[in-house]
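Only one protein chain is missing; all other protein chains are in place.
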Amino acid sequence: MNDIVKIGSRLAIICAVAAVVLGLANAVTEPKITIMKKMKLEKSLEQVSKGMKIGKFTPVKDSPVVKGYYPLTDKADKRSGYICKLTGNGYGGDLDIIAGISVKGKILAVILLEDDETPGLGKQAEHASYMTKYIGTGEDKPVPVRKTQLSQKDADAVTGASITFMGIGKALAAGSSYVKKLGGE
Amino acid sequence: MLKEFTKGIFKENPIFVIVLGLCPVLAVSTKVINAIGMSAGVIFVLLGSNIFVSMLKNYIPDKVRIPAYIVIIASFVTIVQMVMEAYAPSLYKSLGVYVPLIVVNCIILGRAEAFAKKNTIKASILDALGMGIGFTLALLLISLIREVLGAGTITIFPIGSFSGVIKIPVLVDEPIRVFGLSAGALLVIGFLKAFFNWYSEFKGARS
Partner (left out) sequence: MTYIGIIITFVFINNFILNQFLGLCPFIGVSKNIESAVGMGFAVTFVMAIASLTTWVVYTWILVPLNITFLQTITFILVIAALVQFVEMVIQNISPALYKALGIYLPLITTNCAVLGIAFISVQKRYNALESFVAGFAAGLGFLLAILLMSAIRTKLDFEWIPKPFRGIPIAFVTGGLMALAFMAFDKALLTNLIG
């Protein structure tokens, strides 16, 4: 009996020491992580806002794709677009996207925040240059969601990762039509 | 003393000779930078757990030694997770679930059980460093092969104006993509292991 108490208490002491040490380490690193995350989000928003003023975040509940938006206003304080938080279906899981979209539904800028795609294939979507094929679409011509809507060069580039390409395209198309509904107000 | 250090690098290389702790090796070896980050994490945990297991060897009751080792290892892994998330978030993101999985990396528990619990602290440190470097070299080799052939690049740290990505001519335009995929990882390690088998036999036959 005594033995069990001794063994148990020693194991408990090791666990307690471990938990305390980790608590301390967490206290040091957690604020830093929070700040980094906030900075990263702010930097991404800044990039897709195209120099316009970013308003307050409004969550959206009635759409499977659009999770929320920040209104954008130009220098004259006129509503000229939105930054949408979008969720698309990728190859490896959800794609978290933020996109700057004009009130007429034109895609201005896109950043892929989170993904689980295959390195070397779908992961390429993390590079800024990947998004050029979507930018400028949504108003006059539709957002590309199929390879046949792309130039030969762009179509070759997405070969082997068409699910990622279609996932981002569909999310952006949904964002674009959602913004068109919201309109200039 | 020196033998404790060098044995992990060649004679008892954890990856190629003992074949332990493979999941992270194959999963994160798509880029050289990931391999470097993972190795740093593993060396830190291995060093920490070997030191503490060796230090506490008379305190930890034999019956519950495995849970006690696991607690020690998991603590160091959590510290690695926190530090990596705070100071190298993009690396932390690309290593993903494989960082916490260092806990069940058989190399670490294996060294605690096979070496640290019956040796001095000094010997355990050397053992951990040797094994860690052996692991690092193996991981670097695999990631070099996979990134060069599979993506045509070598990604390391960005320094100053250098972006951190070295592009290999020809291969960067027409990479052999299969090396970047999971199938490529298994094939590469299979052929490397066969090469090491052949080499050790060749050396044995000569001496």
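Order as written gives the chain letters A and B; numbering starts at 1 within each chain.
What we mean here is this: contacts are C-beta pairs under 8 Å (C-beta built on N, C-alpha and C of every residue); 3 or more make two chains touch, one makes a residue touch a chain.
Please read all numbers here as calculations on a predicted model, not as lab measurements.
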item	value
Touch with the omitted chain, as defined above, among B:I43, B:L56, B:A88 or B:L101	B:L101
Which of B:I9, B:A138 or B:I189 contacts the chain that the document leaves out	B:I189
Residue of B:I9, B:I36 or B:M82 touching the missing chain in the full complex	B:M82
Hidden partner chain, residues of subunit A it touches	18-19, 22-23, 26, 30, 89-93, 163
Positions on subunit B where the hidden chain makes contact	19-20, 22-23, 26-27, 66-67, 70-71, 74-75, 77-78, 81-82, 97, 100-101, 103-106, 109, 178, 181-187, 189-191, 193-195, 197-198, 201
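As a working rule, only the chains that are shown with their structure count from here on.
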item	value
Residues of subunit A touching subunit B in the complex	6-7, 10-11, 14-15, 18, 21-22, 25-26, 28-30, 32-33, 36-37, 40, 114, 116, 118-121, 160
Sites on subunit B touched by subunit A in the complex	30-31, 56, 59-61, 63-64, 67-68, 71-72, 74-75, 78-79, 82-83, 85-87, 89, 93-94, 96, 150-151, 175, 177, 180-181
